[in-house]
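The complex appears here without one of its protein chains, the remainder shown in place.
Chain naming follows the written order as A, B and C, and within any one chain the residues start at number 1.
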Amino acid sequence: MKIRTILAASTATTVLAGAAFAEAHGPMTIGITQNNVGVDSYQTTYEQAFIAAAEANDDVDVVVLDAGGDVARQIAQVEDLIQQGVDSIIIWPTNGEAVIPAVRKASQEDIPVIVTNSNIAEQGFDFVASFSGPDNITQGSRSAEIMCDKFKDMGIAEEARVVQISGQPGYTTAIERAKGFEDRLPEVCPDVTLVETQPGDWNREKSQQVMEAFLTKYDDIDGVYSGDDNMGVGALNAARAAGREGIIFVGATNFSVGYEAMEAGDYWGSIYQSPVDDAEAALQTAIDVLNGEDVPFLNYFDTPKITQDNMGDFTKPVF
Amino acid sequence: MKTGALSEALKKGGIWGFIVLELIFFSVAGQFLSLSNSAFMDLDNMLLLLKQSAPIGIIAMGMTMVMINGNIDLSVGATYAIAAIVLLDSMTWPIFAGLGDWVILMSWTLALLVGTALGALNGLIVWKTGVDAFIVTLGSMLGFRGLVFMFNGENPTSNLNWTLVDFAEAEVLGLATATWFLLAVTLVVWFIMTRTVHGRNAYAIGDNREAAVNAGIRVGPHMMINFAIIGFLAALSAVVFYSESGSVNPNDGQLFELWVITAVVLGGTKITGGAGSPIGTFGGVIAIQLLRKGLGHIGADTSTVNLVIGLILIAVLFIDRQLNVKGKQELRI
Amino acid sequence: MGDIALEVRGLSCGKNFTDISFHVRRGEVLGFYGLVGAGRTEIAETLFGLRDPSAGEILLDGESVRIGSPADAIARGISLVPEDRKGQGLVLGMNCRDNMTLPQVDKMRSGPFIAQGTEIEIFDKYKDQLDIRTPGWRQQVGNLSGGNQQKIVIGKWLSMHPTVLIVDEPTRGIDVGSKSEIHRLLRGLAAEGYAVIVISSEMPEVLHVADRIVAMYSGRIMRTFTSEEVTEDNLIQAISGIKAEAAA
Partner (left out) sequence: MATLTKQEIGTVLAKQGILIAFALFMIGFTLANAKFLSPDNLFSVVRSSTILGVMALGVTFVVISGNLDLSVGSMMSFSTIVVLDLHDKIGPLLAIPAMFAMTMALGAMIGFLVGYLKLNSLIVTLGMLSAIHGLTLTYSGGKNMDIDNKDGTWFDVFGQGSALGIPVPILIFIALAALLGLLLAKTPFGRKVYAVGGNGTAATFSGIHRARTVFACYIISAFCVATAGLIQASRSMGSQNTVGQGMELEVLAAVILGGASLMGGSGTIFKTVIGVLILGFIQNGLLLMGLQFYVQFIVTWIIIILAVWLDIAAKRGRLWSPIA
């Protein structure tokens, strides 16, 4: 124990802090319940990064659970974690409100709860130690800005028509990104019309179908905003198959397929969001809270704009 | 005769044996794999298990009735979501504004009524059109889900009422509210199926519909009643669960039908109708919840959980077939 | 009367029947008479490869055979007109022709496809021969009368040219006119050289149709009568389990 403490002390201050907690309590146990790991590679990469980060830190043990997108299962998992007596719980909510009572139960047991990736509703803020994740509303507005700037460059900001392909109905991330985009677009580009929005369910194939219908229905589409790059690439495939060129595609959560499409010059821009950053930030926030450090309540990690112009500054996403 | 008696015992008690096996496995495996300090078979953990079984378990009781009757209901997940929306939304309706906390009672009643009505609608269609229940409820699974989205678009419907939450989280005699509901429903359904004319007729109809008709049983009303009951129970499950969680996503309850049917079949109810028991279903529900909880306890990931649960379902069917295997001298068709 | 087509020696099948021995010649109608549950249908099913015998031997044209499946039985020239016409004999949703040619569907080929012409020829031949009253081969079998349905099943097996034709309850649920027609038909078949086994629970039927009658009681053969020996009384005694000697 002593050697390990010394080793830890010589590396980083945060780890030092962790070691201090470990000195007093033994290794801290942190439980996480994720939203739906199988559903896309962002969540899978998040899970792997989380486990890797935890393994790299000797003072942390983690219990990793997956709710499979099911609220009931997630609530059961929070109860399980409380019952197992973990030191802290990280939750990636399946529903920003439904988990509030479960979170309250944890806070009544003095277990600090950290919300990750997608926040819970305000009513639950009292029971939460911190939120760590991207700011989805800002992401939506940034996407609107990317699209508007491009239209201005092209000189079509006066008349451009845009369609939106949103994420899985009902998920906070989908709702917030759409809201951010819809609110911001008229502010920056008042003359651009958002013609129609349909959900693509975070699914590339579904989004391709939706886009095919859009293309048939509207002869004039200048831009497509999709809730993530996976769907954006699906829409791009549809446009390519229909031989429609010159459409500006803007997405969010830059997946490697989106990055490649940008390299190829087919896809204009996105929001760079790393699941590794996301996972590490969540774990770090939990450790900081357990060590009694001051943590901002809304602990956003940065998710910058990425377009064909500046993509050289970013490494290609691994997922 | 002895082997017959043994296989009979195995058939009847198979699900409980399976539960015991699960408990032993997860307790032992948990020693090596789990990070938890508390044992898997901790009393608190087991009480929690009962509570967590409630959402699936309450619906599974209804499914037991419908399946014994020779039908199936694939729309329960969507009914569950609709009832949850009615429950949470109606609490904010202006006409109930003056009621104070009495609004809870109104909302509960409304949600249960809506669930019952949707179930009865399924039953009525099955009865009057003669279309197979599988198709009718496959259709309404889509249609009801459409209604869910129509209600509030893609947004969750939320209304966190702390009185309600406190009630739902309360514990009486060490058992959570949800547990009491599960136990009560199990008891009532058991009573209906074994002690009432309706129950006996449901078995008869499921076993051989023509014979039941010839015996003068009115098949249609019995089927409709069972569909109404499963609709009611799907709504009750929603009432119990969402009283505590206070917010429903429009896609909540998806795949519930899969879990519920799995539990019912694990519990020994025949998919072709005519045989099964609510007590067996109770065992099936516990077995599934135990499996989920146990796999989480030992740190299995989503893919393993899916794989294991699918294979177990098939294995149970296979073992059931082996126990019922006919002698070589029986007719091979 | 011809050679022995089928012989059974000491055949047993679990609790269904025990130590059954009999033979049937070409050109002969052998009747099986007994109460329901006496094991007659089970014998037929065993001969047709639907049950495994637990002991005994089946000989076809003097050669010992093992019959593992209905396809096996059909290939060896055994056909069964089953007791439950709607449940076992016919696919009610299919048309008359398809039902009739079902057992030989693999044989009527032209290239990879079914030879439609051959099929219709077969149907027309037996429609005429058995006087099946139907508007045409496209008619669904479910819409025919019981007698015509039974003729379709019989036609199905005659078109396979079997050696041994087993007919289980040939006239159950059939109107009187068709009944006597079917009786005539069975006699005619024997005359043509088929070995026919008729299982029946109706005494007049066996007395009228059969050359010899096997009386069964509780899975065992009580006695085999020739048409000269048989009377209503001794037949009833035999199928009630009363030994002929004891009664005498």
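Assume a residue touches a chain if its C-beta (ideal position, glycine included) is under 8 Å from a C-beta of that chain, and two chains touch if they have at least 3 such contacts.
These figures come from a predicted structure and were not determined experimentally.
Novice: Quick check: which displayed chains does the absent chain contact?
Specialist: A, B, C
Novice: Touching the left-out chain: which of A:57, A:88 or A:237?
Specialist: A:237
Novice: Which is it among B:24, B:41, B:105 or B:311 that touches the chain not included here?
Specialist: B:311
Novice: I'm checking contacts with the chain that's been left out. Which of B:201, B:247, B:262 or B:281 qualifies?
Specialist: Only one listed residue reaches the unshown chain, and that is B:262.
Novice: In the full complex, which bits of subunit A touch the chain not displayed? Write them out.
Specialist: Given the touch definition above, subunit A has residues 37-41, 43-45, 47, 196, 198-199, 202-205, 208-210, 212-213, 215-217, 230, 233-234, 237, 241-242, 255-257, 260, 319 touching the missing chain.
Novice: Please identify, in ascending order, the residues of subunit C that touch the omitted chain?
Specialist: 48, 50, 69-71, 73-74, 80, 82, 87-94, 98, 102-103, 105-106, 108-109, 112-114, 156
Novice: Under the stated touch rule, tell me which residues of subunit B contact the chain that is not displayed.
Specialist: Looking at subunit B, the ones touching the missing chain are residues 72, 125, 127-132, 134-136, 138-150, 153, 213, 218-220, 223, 258, 261-262, 265, 271-272, 301-314, 317-318, 321, 332-333.
Basically, only the chains that are shown with their structure count from here on.
Novice: Think of each chain as a node with edges to the chains it touches; is that a line, ring, star, complete or other?
Specialist: Graph shape here is a line: each chain touches the next, no loop.
Novice: Count the C-beta contact pairs for A-B and for B-C, then tell me which is higher.
Specialist: If we tally the C-beta pairs in contact for A-B and B-C, the bigger total goes to A-B.
Novice: By mean C-alpha coordinates, which chain is most distant from subunit B?
Specialist: Using the mean of the C-alpha atoms as each chain's centre, the farthest one from subunit B is C.
Novice: Between subunit A and subunit C, tell me the centre distance in angstrom, where each centre is the average of that chain's C-alpha atoms.
Specialist: Their C-alpha centroids are separated by 74 Å.
Novice: In whole angstrom, how far does the Cα centroid of subunit B sit from the Cα centroid of subunit C?
Specialist: Subunit B and subunit C have C-alpha centres separated by 50 Å.
Novice: At least two partner chains per residue is the criterion; list those residues in subunit C.
Specialist: Subunit C, residues with two or more chain partners: not present.
Novice: Show which residues of subunit A lie in contact with subunit B when the two form their complex.
Specialist: Against subunit B, subunit A makes touches at 29, 37-38, 61-66, 68-73, 75-77, 79-80, 83-85, 94-102, 104-105, 121, 123, 166, 168-171, 174-175, 199.
Novice: Given the complex with subunit A, which residues does subunit B contribute to the contact?
Specialist: It is residues 35-38, 42, 44-45, 48, 51-52, 55-56, 149, 153-156, 158, 160, 165, 168-169, 241-242, 244-252, 255, 292-293, 296-297, 299, 301-303, 305-306 of subunit B that touch subunit A.
Novice: Can you tell me which positions in subunit B touch subunit C when the two form their complex?
Specialist: 327-333
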